[in-house]
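First up is the structure itself, then whatever we jot down about it.
Each chain you see keeps its place in the complex, though not every chain is here.
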């Protein structure tokens, strides 16, 4: 159950820090500094106070904040010695199920990164699919120290914002979630296509994909819930798979064997994790269209 | 170089039979019978005469015609003891490159079929992709003798028609070829999309595909030659893959990374090998449409 802003505004400092101490990894001092600036009129104002506390902190403390983050796919995640939120985040990204070869790859990258920059590679992994995550790691290894320091801090703020948004109820929230939705229209009947099985796959490698959502369209041709919602849409390439041939056969249309359209794949990339990706399918047995809708 | 109808009409019977004796597998008697009905005004008329010769033949001869056909993917194809045309046809269908497991599967089916019907399984393999071929084999094994006898003869005529059509030049021909073509339109500029790399894959299994054509679109957004042409389009599921992201980037459009559309796959089934399948892509960086065109 999310906390309310009211409860946080009126809680004893100790309780406030107990609630928000883990928003920034191993850094309850951020919550302590924000506690003095209460009351907050919005979650945004609360987050802004925490952000300013970090920015105002002495250099050593800011560096320690970065250094306090766990390695991605590192030993500590496997050993359970890192923050609970980090463990869950890494698990959701599949980083707890890597092959030995992949662990080795991450270990090499982690070592190179720490050696070059003096703190571990920090990425808000909720915003990245697996391919993007590796690509980011390799790209950032080639960055320079000043820019990378700034990038790392930006990612720290992103991680914190998502944690805070999930923890505290508030109108509007921190706008750190995105949405991926679809809609199937049948242009033979001019009606929504109901009962169409849909799968969403994340393309994790050149020839490898992982199903991340399954749904069946309802009477309005939509899925009851967004395929991805209430969280960032990970930066990745995806494929939506619509089993539209079955739909037209059920409607009594005489289709050839094999049908011209059976499973329709729509492949698209997501670059804005906080955006709304509406990807509809407007189809007859012999034609279809898609577009980024809203 | 194709023969002309004139040359065939005026050739000595012996030469006529030498030219057309292999149109029906191991059955030069069909050409002999047709030779007497010369001259022919069209390739259709010539083929019709050959067809009628078969139909008019005594039962034993008609059965022998079926029995003279080689097994699909059988020993004789590997040993080179069957008709040259059959070897080429089987090779084009990939039947000379089967795994040991697949050979075994065919061997089992062949044995069951011959045992049930008394002649080998005959299929005009130029009209079928690999999945369809296997599916046909299994389906026809469940047929009854009378219907199967008729089906087999129909396939013999199809094989013969394709061979004759390729051999003899004639206006219009026997209409035994189909066509698979594409066209890429860029709706941002309102111009054909030139220089777009396109691949055509045949989907041979649930997760297995084979590239059967590659092309790059020309100034008119088309490929210089049809992706499949001058022969039947094998009954199969296909996927066209359009590398459209590169096209828009080359055009100077600022696309996100990853782009919403990069490689666009269009998956479709072909059920009429003699049909024209025109499958265009009408695209912007954020939308596309396809349909069966003409």
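Read from first to last, the chains carry the letters A and B; within each, the first residue is number 1.
Keep this in mind: contacts are C-beta pairs under 8 Å (C-beta built on N, C-alpha and C of every residue); 3 or more make two chains touch, one makes a residue touch a chain.
In this text, all values refer to a predicted model and were calculated from it rather than measured experimentally.
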Copy count of the single sequence across the entire complex, 2 present: 4
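Just so it is clear, only the chains that are shown with their structure count from here on.
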Mean-CA-position distance for subunit B and subunit A (Å): 47
Residues of subunit A touching subunit B in the complex: 132, 235-237, 239, 256-265, 267-272, 286-292
